[in-house]
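Mind having a look at this structure? Questions to follow.
All protein chains but one are shown at their positions in the complex.
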Amino acid sequence: MVNKYTPKDFKSDQEVRWCPGCGDHAVLNSVQKALVELGIPKEQFTFISGIGCSSRFPYYMDTYGFHSIHGRASAIASGVKTANPELSVWQITGDGDALAIGGNHFIHAIRRNIDINIILFNNEIYGLTKGQYSPTSTKGLVTKTSPFGTVEEPFSVGELVIGAKGKFFARTIDTNLALSTQIYIEAAKHKGTSVIEVLQNCVIFNDGIHDTIADKEVRDDRTLILKHGQPMIFGKGNDKGLILDGLKLKVVKLGENSITEKNLLVHDALEANPGIQYMLANMKYPEYPVALGVIRSVPGPTYERSVEEQISEIQKTAKIKCMDDLLMSGSVWEVE
Amino acid sequence: MVNKYTPKDFKSDQEVRWCPGCGDHAVLNSVQKALVELGIPKEQFTFISGIGCSSRFPYYMDTYGFHSIHGRASAIASGVKTANPELSVWQITGDGDALAIGGNHFIHAIRRNIDINIILFNNEIYGLTKGQYSPTSTKGLVTKTSPFGTVEEPFSVGELVIGAKGKFFARTIDTNLALSTQIYIEAAKHKGTSVIEVLQNCVIFNDGIHDTIADKEVRDDRTLILKHGQPMIFGKGNDKGLILDGLKLKVVKLGENSITEKNLLVHDALEANPGIQYMLANMKYPEYPVALGVIRSVPGPTYERSVEEQISEIQKTAKIKCMDDLLMSGSVWEVE
Amino acid sequence: MSKKSGVIEREEVVIRFSGDSGDGMQLTGTLFSDTAALFGNDLSTFPDYPAEIRAPQGTVGGVSGFQVHLGHSEINTPGDYSDVLVAMNPAAIKANAKWIKTGGTIIYDEGNFTEKNIEKAGYEKDPIKEEKLDSYNIIAAPISSMVKEALKDFGLDPKSVLRTKNMFALGMVYWLFDRKLDYTEDYFEKKFKNKPGMAEANKIALRAGYYYAETIEALSPTYKILPAQIAKGTYRNICGNTATAWGFVAAAEKAGLKIFIGSYPITPATGILEELAARKDLGVISFQAEDEIAGICTSLGASFAGKLAITSTSGPGMALKSEAIGLAVMAELPIVIVNVQRGGPSTGLPTKTEQADLMQALFGRNGECPAVVIASSTPSDCFHFAFEAARIALEHMTPVLLLSDSYLANGTEPWRIPKMKDLPKINPPFADRNEIPFLPYKRDNERLARSWAVPGTPGMEHRIGGLEKTEKGTVSYVPENHELMVKLRAEKIERVVNEIPDLVVQGVDSGDILVVGWGGSYGYLITAVRELQAAGHKISLVNFNYIYPLPKNVKDVFRRFNKIVVCELNLGQFADYLRIKHQEFTYEQINKVQGIPFTINDIKDKCIKMLGDE
Partner (left out) sequence: MSKKSGVIEREEVVIRFSGDSGDGMQLTGTLFSDTAALFGNDLSTFPDYPAEIRAPQGTVGGVSGFQVHLGHSEINTPGDYSDVLVAMNPAAIKANAKWIKTGGTIIYDEGNFTEKNIEKAGYEKDPIKEEKLDSYNIIAAPISSMVKEALKDFGLDPKSVLRTKNMFALGMVYWLFDRKLDYTEDYFEKKFKNKPGMAEANKIALRAGYYYAETIEALSPTYKILPAQIAKGTYRNICGNTATAWGFVAAAEKAGLKIFIGSYPITPATGILEELAARKDLGVISFQAEDEIAGICTSLGASFAGKLAITSTSGPGMALKSEAIGLAVMAELPIVIVNVQRGGPSTGLPTKTEQADLMQALFGRNGECPAVVIASSTPSDCFHFAFEAARIALEHMTPVLLLSDSYLANGTEPWRIPKMKDLPKINPPFADRNEIPFLPYKRDNERLARSWAVPGTPGMEHRIGGLEKTEKGTVSYVPENHELMVKLRAEKIERVVNEIPDLVVQGVDSGDILVVGWGGSYGYLITAVRELQAAGHKISLVNFNYIYPLPKNVKDVFRRFNKIVVCELNLGQFADYLRIKHQEFTYEQINKVQGIPFTINDIKDKCIKMLGDE
């Protein structure tokens, strides 16, 4: 298939206003690259965002876009998609937008399995309001509203998504364009709510928060890129892997204790029972590598298609075909 | 210890207005019984509810009570407890109140691990508004707003709680007073957010929805009452149990295939890794028995105490001791 | 069926069915009013039930009532005082004693006037005596024992037998008003298609009551109310919530669009969502959202995607929607937000009626945030104003707030069914080809409405949002641009005035008193004003449906009366709004904040006093 578009076709005429060095620039690029690969007519793309630095995203896309209000993007996107299932609907949101004020709409969109693609920019901070902690900030983080360190346990995005009946969850790093692009394509193809957590760097208010695992130097050893059907292998020299030890995951060195690729867990993103995916999503450095890639991708009926089917099913046999029929239905009487 | 109170001490002078036969009556009784056992002075008990049939609960308790607005009980209770950690704070809520409109406050209270006890009356319907489906209604349920059956996947309460970093989750049935009372006591003793899902019958709008498992005749065979440190045994004749089969749970018959009590899984509510508890919380009849009892109970720091400690830590060394100090701090100058 | 003596011909009569929440009074009242309507009476009904699903049996708090006002002449309210009270228990007497017309008829179920029930209702021994109702026309009917008797060989369990008591009572009332049983019998046959036993039992009880009434002949005088003189046409009974839902469906058909309703249940608005959820036959998409915010936001998304967007709620839910209404104003997307008002503030009196959310509708948002406000005034004209709300939203690209109330929502009246071909076509300003490149905030000169380019349309990709912006949609903090946009948005709403009808004065064109009402108090006000007119007073009524903008001729109407009296079920919100918009007039007020409608006498007495003050 020859692509009809190039990434440039998705660039709007608006100046990009993120801070120089902000991870958001990279996400914008990878999304524009991914859209090219989807074979979807440009006019079908609709980007819905809430409020936050990341939520400025739709302005920079030459697609239909709605920069809405803080926290409500999941609800608006749900409405768009249910109203017109033909559209390719993308929600752009931040850790505050999706998980603080927007937490309820987020879990309900996921529960309903509405076919929207949610890109969650997780910089573990409120960027736009200049640096207050968010529901994903590490405990102890010093910010403008936690001058002595937070005392709150953060959400783990993957855990919450799966807990809300999520069927697609992936994780990527802003700077990894190739992986990100690939994931956006898979998310778009998945039918149902897809949540992609992007570990995004905010150079101004939370600089380097993902460096321990995202830094070029170390990322091969500290992250594991999952691929469906492939053994869970990672490390600079592809020398490490994951096995199951009782009910827990365990990092092993290939070659040591006569462990070979054969012994490693093979990633099954399609498995409906979330047990292992749940553990994968939750892996934290230094005990484990942080899992990237598509962690869970389970097929299931989508809300908007079920609604569509129910309506057409009912219309097949319905006696009421138009408003006049409805008006005259039930008990009516004539006055002469 | 001789109990200072009897359940009657917790009955207010208000007429109980639930429908005759409603499961809420039983919950009221078991809670009143449980409070007696706690050795807490009566004036410390504070009941916070949202709106719904179940949320009328505080009126019937002779304690401090606040019947607030729909969906906000978790937030109000969080405020009460953080403001005064000495109080014993109980949140009364329904499946609509906690999981529809109140979903966000619910997951955030849990994430913060504020020491409140949340009794969630799950009748899988909106009772007070006369019978619309709720986020826990089984797919396909015909209700006033789903005249052709719902097309939505319901939440599983336990799954959501654990996904939100929940540390205490228990399940009981309205009619099982002994079990319920026991669970309320354990919930009260647990430090941190305790969520108790009560399978409650709404005789008017969703009658018998839990009967498949809750009916006297069948409940021994279709439910499993978990006890920490005890093997997972159930059935009328204590003849069935659970084992782990690979990564999945499996029902076995004791005696068959030479399986004895020894082979069964032993319940560990204290285990921090939620793997098995997650599966237990999710068990559905007919494949499995439905799990009752305290499924998860993991200790951890509570929000309100951490706040308290941070403040007293800071006050120890703070130079500003009163408002006058604050006013005179930083750059000030004299005009003579 | 049978001959009667002592028949009294009446212009109109009010009957109230009252009993425990479990006694089926709502159904009884509905069946009675349907029968009266089919007979050709004009009528108005009002159900009145407790907020609890089942309040404690036998107590006043648990009483559920249904009032029907039927007549040969035009009927505009469910009536203040009842001619006939059917009381299924002592608590029903307690709840209604002061609302029975002197000398009226009370039918009660003797079998339920047990010591226990009498005490529960707060009486010592004899409710009739204690209420000093002895001289009324009292019919103590042994309803409970009669149904037991009638169904004794029927094989029903005792509970189900007693559930037919209401049909026995209804049978008696049918006899009293000389009505046929066939509509009611049909109803049971359909309802219990799969339980023929239940259908039969109810029919037996119904007939038993009818014959009992005939037999005792205590029920004289019986009433005869001739069919009303109403316009030719096909009629049906309709309540406000259904009429509202249908108005939207009609508008969607006329606009060639599908409806999307995103809502969260709340009393007394839920009926709109429920009716639209049932309209899958007409392609309605109903989205039961997780809360009111998601209700309006999903709808707003659907509006962006090109649907006729609706969201329905009541006061507290309205509060939650206010931020998103602001977004709709800013994004200039069409959406109708229905507020079926109930008693407030806060959770207030959820099942009661009030008109106290007017200021909230007008001003309850941050910033300069204008949106059209419309109010329905009768159960059946909810259809018309829902249609109008949708028309204005779609053609002017604006959110429209539609106010109804608990009284309209649940009340019913006969309604002459319109023909769809007689309704105007609705023409949303869809962007067309020659608008490429598409400028989202470019306006047409007449209405100042922007064009609507729906995702999926090639070449019209664009971005909208809640920040201030230029015509092109580009975010702008330029001071002058902001002021311009603020004024354009206000002016757009003001111009709606060109497409709404003038106020209609009911009565003389000038005179002593102009009664001013808005929305759902209409029935009471027009009845009171007509009675005062009949008594020779120079009094007229205007009832506002278009609240913002106000009709053009307000000033012209107001200045022709000596006194202007604004009547509303709140502390004076519309009066205050008029003070803002038409400061030049002086406004008297009649207010009531009791969770119940005005009574005709409320209005008449106060107006007469004011006439005297002249």
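Lettered A, B and C in written order, each chain numbered from 1.
Quick note on the criterion: a contact is a pair of C-beta atoms (placed from the backbone, for glycine too) under 8 Å apart; a residue touches a chain by one contact, two chains touch by 3 or more.
Not measured: the values here are computed from a predicted model.
Contact with the undisplayed chain is limited, among C:G103, C:P345 or C:P437, to C:P345. Per the touch definition above, the residue from B:A77, B:M283 or B:V298 contacting the chain not shown is B:A77.
Contact with the chain not shown here comes from a single listed residue; of A:G23, A:G94 or A:P135, that residue is A:P135. Within subunit B, the residues in touch with the undisplayed chain are 12, 14, 41-44, 46, 48, 51, 58-59, 61-69, 72, 75-84, 86-87, 104-105, 108, 307, 310-311, 314-315, 318-324, 326-328, 330-336. Taking the whole complex into account, subunit C touches the unshown chain at residues 50-51, 61, 314-316, 318-320, 322-323, 326-327, 329-331, 341, 343-352, 354, 356-357, 359-360, 362-369, 465-468, 477, 479-480, 482-483, 486-487, 489-490, 570-571, 576, 579-580, 583, 586, 592-596. In the full complex, subunit A contacts the hidden chain through residues 15-20, 51, 53, 56, 69-71, 100-101, 103, 126-130, 132-133, 135, 144-148, 204.
By our rule, only the chains that are shown with their structure count from here on.
For the pair subunit A and subunit C, the distance between C-alpha centroids works out to 44 Å. Our note on geometry: subunit A versus subunit B, Cα centroid distance of 30 Å, whole angstroms. In this assembly, the C-alpha centroid of subunit B lies 39 Å from the C-alpha centroid of subunit C. Looking at subunit C, residues 280, 290-291 sit in touch with two or more other chains. For subunit A, residues touching at least two other chains, in rising order: 104, 108, 307, 310, 314.
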